[in-house]
Each structure stands twice: as structure tokens, then as C-alpha cells.
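Apart from one protein chain that is not included, each protein chain of the complex appears where it belongs.
In this document, chain identifiers A and B correspond to the written order of the chains, with residue numbering beginning at 1 in each.
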Amino acid sequence: MARYGLRLLYGVIVVWGAFTGAFFLLYVVPGDAAGGLTAGADGGDVKHLLAEQRELLGLDRPVYVQYWDALTGALHGDFGQSIYQRRPAVDVYVESFPETLQLALLGLLLAVVLGVTLSVVIELTHWKWARELLISLPPIAVSLPPFLVGLVLLQVFAFQLHWIDAVSDRGLGGLLVASVALAVAGGGSISQLLTANLRAALTSPYIETARNWGLSRFDIVVRHALKNAALPVVTSLGTTVGVMVGGTVLTETVFSRLGVGRLVVDAVNGRDMPVVLVAVTISAVIFVVVNLVVDALYPLLDKRIRWEG
Amino acid sequence: MSSPEQEDTPLLRVRDVSVEFALPGRAATPVLDRVSLDVSAGSIRAVVGESGSGKSTLGRVVTGTLAENGRITAGEVVLGGRALTGLPERQYRAVRGKEIGYIPQDARLGLNPLLPVGVQAAEPLRAHGLASRAERRERVIDLFAKVGLRDPERLYGRYPHELSGGMCQRVLIAAAMSTRPRLLIADEPTTALDVTVQKTILDLLSSLVETEDLGILLITHDLGIAAERTDDIAVVKDGRIVRSGRTDEVVAEPGDPYTENLLRSSSLGFSGRRAATARLEYSRTVPADAPVVVEAKGVGKTFPSRRGSDPVTAVADASFQVRKGTTLGIVGESGSGKTTLVRVLAGLTPADAGSVEIDGEPVVHHRRAAGQSGLYRRVQMVYQDPFASLNPRSTVRSILDEPLRGHRYGPAPERARRITELLEVTGLPASVADRYTAELSGGQRQRVAIARALAPRPDVVILDEPVSALDVSVQRQILDLLATLQRELTLTYVFISHDLGVIAEVSDEVVVLRHGHIVERGRALGVLTDPRTDYVKRLLASIPGAVAPRSALSS
Partner (left out) sequence: MTTLEVQASAPPSGRSRALGRRTAELLRSPGLLASYLWVAVILAAAVHPGLFVSGDPLRQDASQMLLSPGAGHLFGTDDFGRDQFTRTVWGTRLSLQAAVIAVAIGLVSGSSIGLVAGALRGRVDSVLMRVVDIMLAVPSLIVSLAIISALGRGTLNIAVAIGINSTAGFARLMRSEVLRVSNAQYVEASVFAGHGYVRRLFRHVVPNASRSVLAAATMDIGTAVLTVAALSFLGLGAPPPTPEWGLLVAEGRTFIGVQWWLSLLPGLVIVLTVLAVYRIGRSFNRGRTRVVA
């Protein structure tokens, strides 16, 4: 368990690092947040407006003071005011979060189910041509830009079949289609990794043994090879979730869903730094949490790994 | 032991089987060419061959598990009167694991790391629907006890990584025997095991032949094992059977030059006395007052504990001397600490205690071997696997040139001359200079490694299992080469091996390591003919075929 505590500490460092990196990137490197707000203003007002804004945002103070304030604020859940919405950035973020969470979770579920099924079916397919066809699917899936997949689905399901509304469908259908768009790339990458691992696992000596015990192809693939092949996929779940979170940005834009992804794009466009800072920090938190969960579950899957002993 | 008398219909009959492999973009390669052999119930048939001879393919032909690009082009395989060749996969599956049991080469790798061994041992029963879930457990526990596994109840839920290699092999034997097959295919079943464990596994297989009236097809590269344990032998070379017959007959009268050669290079009929006496002739030519070149005093090395377990003592208080022009043989099984000792000698690992001196100068470990070029002018090393120890992206010439540059041998033309000379003394044709090591045979690669070691004209060469990765017939050539080089260049060797047979032949002095401690040391002849410890006695007794052929033993 001591080792797990270490992981926890390590996770905290990662989140802190992400926050710090993002803070310096957003507040120190370029102009500053005030510039974003005054971008629209003309002429002589700008200077004055800028100074006023800087003072308001506390940007005229030394960097380390700003950083310290931001850090202590963040620890209390205060990432500053959203420049546009004029209310706490965290609130803005949290409001949009459920929308994105259901999309990402459903997308992840679909990606795992589709990816694993495809890989197993590939290994169980005897016909050479069918197999070749199936094998070509995962690389194609990862080569499809998520926004393009979204547009195609939108064209088909909204404009051809009229199953969903083209703009911001709040129903189950809309959610489902959007999560399919999200799941294609993730499922493709899961399947790609899993297919490669399965192939490697299937050449292992223990598979040779199982085959000589008279096991069927299905038993060999599902009972003996799949679990071994799936371990690296489980390990990379944190990254897959990251891909999902990133993917929501595009999917939400295409399907005009008002989630975190859209919020971030708007924030980036408007240089609404506090919101971007929240988004980066929470993404890191999600990654760390997913990895902690995976770490905790891993010894159950692979008895060779143990926390103690 | 059962009588090897031929019954009317043998259990397994292989007749004129030919197999080809297809490789993309190449003509089909024949791997087996009209191979015929029988296995009778209650007997063991050995198939002996070197790597690439096609012996494993023969096993796969019988189990019907040829790789997808392999094809049986002729002949038939008949098991108990039923033709197996041409059987559809579904029907073959009913035979595999039920009538034919199988034991793989490396037991640890042969078990699924993620399933408990009990569950795995029950897989054949499950696959063939021979027992319900509850019955399976009971049957497996019985079988575990039968194959000599202690505490089978507790073992049932264990995972392979918690078991030793020998235990894993017993689990696999239990699995294979669970369906009461008539035929067992054992593909190098003991190659990955230490000699003492190897013996117990072979004993188990022999006893199963007797009690279960089992027929075993034993695939091995070791003629010693074959001679000691089997009733019939078939020697395979390049996909053909070059000699086949009753084991005692083949051993007495090989009849075929290849088989004869194999016999000579095997441990068969090995006698520690004979080998060590032959070596003695050389030992006498070394002057008694030859200077001590390598001196180890009380060398100790302990590795820190890994997560809760106790620290591991790899080497404790090892002291020895090696005189110029002689060979010190260091013997030990895996985990005996011999590798650590070598690394300390070569300055690759720091010792915790004691000291090593070479030519009177202390060997000091430096991080990243900084400033060690003085040491490595005098000490060189040859590793076990030349494939791993030679950079795959370098040509032989640049491999040999590297130490010459590093030790400032001289300008380019002089180095080129030296490279030609090195190729010559190691018996390599000049044409290999511009080849990559992937294009060379295993023996040639090891010669390159030896040539590289000789490049800076060292005094001491450390040989870490230099022939273990090679086929037996190649082993012989490399050992001869090493002996010649020692004589001509007055080299001092530290020779590490797990193989007492090899050690007996090359060593003047011997050190036996066990669990990091030197359990015996002395003149080679003394240790090998008159061992004082049980451990060394057991080691000597485990050399397959060393005492006498099996027929003599059973009479």
C-alpha cells in the first residue's frame, strides 16, 4: 500500500505540473489575458482599457505573486473569473461537464466494445479475404479525422435519414450518433494495439501448449491469448481517455453540443485564460485518476504484479 | 524398462513423410524428406538432430500443428491404426491433447502466465469434455501428486511465476497425462532446466512409460539423453533420417559419419577422468612457476533486496588464482553466481568485498568503464551468444577494427593487416570481413567474437559459456580453436560453464559454485574423479549418458 501512496503523491505532482505549466504558458509567455479582452476595442481607448483590465486581473503584480495567488486559489477551487462570462471559471466549466462526461463515457464504452470485438473477430476469421478486409479497418479508423466522421454521420443521420436534429440534438439519438463519431478513432487505436498484441500472444509457447491440448480456436483466442494481449491496452487506458477528452472538442463542435469541448474552443478563441487553465488542470486530474484506478485494478488482472511483497 | 521388441502394429507409424515450407517470394523449401519412423507402446523413441534439422517439424507433423505456410507433400502418419494425415482440423482437434499428449521445451514459457496452473492442467479435460468442473479439480490434484508435485491442493491455485522450472514441467506433464493419451510428444523437454532437475524429469517420463504403457516421441539435440533414456533412435539431418535403429545398436555402431560425429561431440560415454587426463598433458607443459595473472581475494557481492524480499548474496568470499597460460574453469548451475563473479572480474560490476588483481594491478569498477582502457588491453571477454554480443549493424571488419582503434593499435594499414591476421588465426575466410554478422553461421559468429577479443593481444580472456549457444558439432570446433589459441599465444582463460563435460576438457583448475559459495576447488582431475561434496557428485551423475548407455544400466 505504501507503493500506492507513492503513486498518489506522484499523481498530485503531475496535476501540479500541468497547472504550473499551463499557468506560465497562458499568463506569462505571450501578451496577457487582458489583451484578449481588449482585442475588439479601437484606438486610444485600448491603452487605457488594457491598463484597467490588467489591474483588475492583477496582472501588474510580479509573476511569482501572481503564481502563488493562482496556486492557492486553485487549491480552493478558485481559478479566477471567466473573462467573458464574468463568473468563476470553475463554475462555467463544471456546468458543461455532465454533457461531455456522458458523451465521453459512452464513446469510451463503444470504443472498447468495438475495438475488442473487432480484434477477436479478426483472429477467428478463417476466410482469407474477409480477414484481410477486417484487418484493414483499424488503420483506416485511426486515419479518419474525428470531425470528418462526425460530418459524415451528421449528413447521413440528420439530413438523409432525419433520425436526429442537425443542430444540438438533446435526445438519446443525438448522443448516440455523437458518441459513435467519438468512438471511431479510439476503437481503431484500441483494436490496432490489441490486434498486434493478440498476434504476438498467439505465437507464444503457452499458446502452442494450449493448441496441443486440443483447445478450439475460440478458446485459444478468448481464454488464453486475449487476457495477455489486453494488459497493455488496459495500461494505456489513461491515454485512451485523453484521446476521448480531446475528441469531444471536435465532436461537440460538429454536433453543436454545449459541452466542455466547445467551451474550451470558445475560450481559446477569446483567450479566456482562466477557463483554459481549468480545462488543462481538470484534464490532468482525469488522467491521473484513471491511471490510479488502472494501477489499483492491474494486480487483479496480472498476479505477477503485486503491491506488497 | 520395457523391452524394445517391435510389436506387430506400432502405436505411431510415420511413413515417407515430406514437408515443405512456403516463404513469400521464394521457392518452397523442403524441410522433411521421406521420413519414416515408428513408436511402440511402452517405449521411448528419440529423434536427435541439431537446430534446423527438421526434428521439431516432425513433432508438429504428428500433432497436426504445422505452421500455416507448411504443407505435408507426401507420406502418412498413422496412430493406432487410424490415419491422421489429411484429417480435417475439427477431427484432428479431438485427437490432439486426448490421444496425443505434448510437452513443450521451456516449461515456464509453456504455461499461460495469467491462469492458475491447476486450471491450466485441467484444460485438456475441459477441451475434450471428459470431466465436470468439480471432477476436473479432483483429477488434477491427483495427477499433481502422481507427477511428484508436493502439496497439490495448495499448488492448484498457484501461478506459473510462483513455481520453479522443474515444477512447471511437472504441471505440463500432469496436463498431458490427464486425458490418458497413448502417445506423448516431448520436444526438448529438459533443455531449459538445470542438469540436476533435468534428471528428475527424465526419471518421471521413464516411469510413466512403464506404468502407463505410454509411447514417447522424445525430440532432443542431446545424444547423451537419447542414449541413456530411449529404446530407439532416429538421427535427423537436413530433413532426412540418416540413421535409425535400436538405441544400443546405434550407439555401438553409428555406421554413418554424421551420427559418429554427433556421438563424439556428445556427453555420451563421457568420463571425467578421461577428459581431465587428456588435459593434464597440456597442463604439464605450463611451467610450475608461471606467474599468477589473475588473483581474486575474498570477492563478495550482494544485491539489495527487491521490495521486501531479503538481499541476495550472489557471490560470497570467492578466492582463487590463475597462472599464466592455464585455464580456470568455473562451474555452476543457473543462479550459482557465476555470471556475477565474471562481471566482477571484468570490472563490469563493483564488488562489495575483496579484491581482484590482474597482472598485479587491481581491477576497479568505474561507472561507464571510464578510463578502463588500460585494463581492457589485458582482459577481454567472449560472451555466450555471439548474435547478441556483436552489433548487427556493423560489418565484421568494423567489429574487429573497433578494439584496434580503441587501444591505439596503429595506423590504418597496420590495423588492416592485423584484421587479416585475426581472421586467419580464428579460421575465418578473408571474405567474411565485409559481411554483417546476420549473414554468418553461429560458429562463424563466435569466431568473430573470439577474434575481437584477441585483437588487442590480451593476456587474459574471460569466456562466459562460449559454446552453450552452439550446436554440438560446432561446439567441438570452437573448443579446439580455443585450445590451439591458448597453446600458441600463451593465453590465460577463465572459462565459465554449466556443463561439467566442457569444463573437464578445458580446465586445469576447477572452481564449483553453488548459491554464491565455492563448494569445491582444485586440480580438474581431482575434482572430477574424486569429488568431496554430494553436490558435485550429483552434478557428475546428472550428465546424461555419462555413466553408460541405458541398456547397460538396466541390466
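The working rule: a residue touches a chain if its C-beta (ideal position, glycine included) is under 8 Å from a C-beta of that chain, and two chains touch if they have at least 3 such contacts.
The model shown is predicted, which means the values in this text are computed figures rather than measured ones.
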item	value
Chains shown that the absent chain touches, full complex	A, B
Identified contact with the non-displayed chain, of A:90, A:164, A:198 or A:250	A:250
Touching residue (missing chain; options B:389, B:475, B:497 or B:542)	B:389
Omitted-chain contact residue, chosen from A:101, A:151, A:222 or A:237	A:151
Residue touching the undisplayed chain, where the options are B:12, B:31, B:176 or B:251	B:31
Missing-chain contacts mapped onto subunit A	13-15, 17-18, 21-22, 25-26, 29-30, 139-140, 142-148, 151-152, 154-155, 158-159, 166, 239, 242-243, 245-247, 249-250, 253-254, 264-265, 267-269, 271, 273, 276, 279-280, 283-284, 287-288
Residue ranges of subunit B at the interface with the undisplayed chain	21, 23-25, 29, 31, 51-52, 54, 56-57, 60, 67, 70, 346, 348, 368-370, 372-373, 376-377, 379-381, 383, 385, 387-393, 402-403, 405-407, 435-436, 438-439, 449, 452-453, 456
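The definition used in the following text is that only the chains that are shown with their structure count from here on.
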item	value
Subunit A and subunit B: spacing of chain centres that average the CA atoms, whole Å	50
Interfacial residue positions of subunit B with respect to subunit A in the complex	63, 65, 93-98, 100-102, 104-106, 109-115, 123-124, 127-128, 159, 161, 172, 175, 185, 307-309
Subunit A residues touching subunit B - in the complex, by the definition given at the top	204-206, 208-216, 219, 224, 227-228, 301-304, 308-309
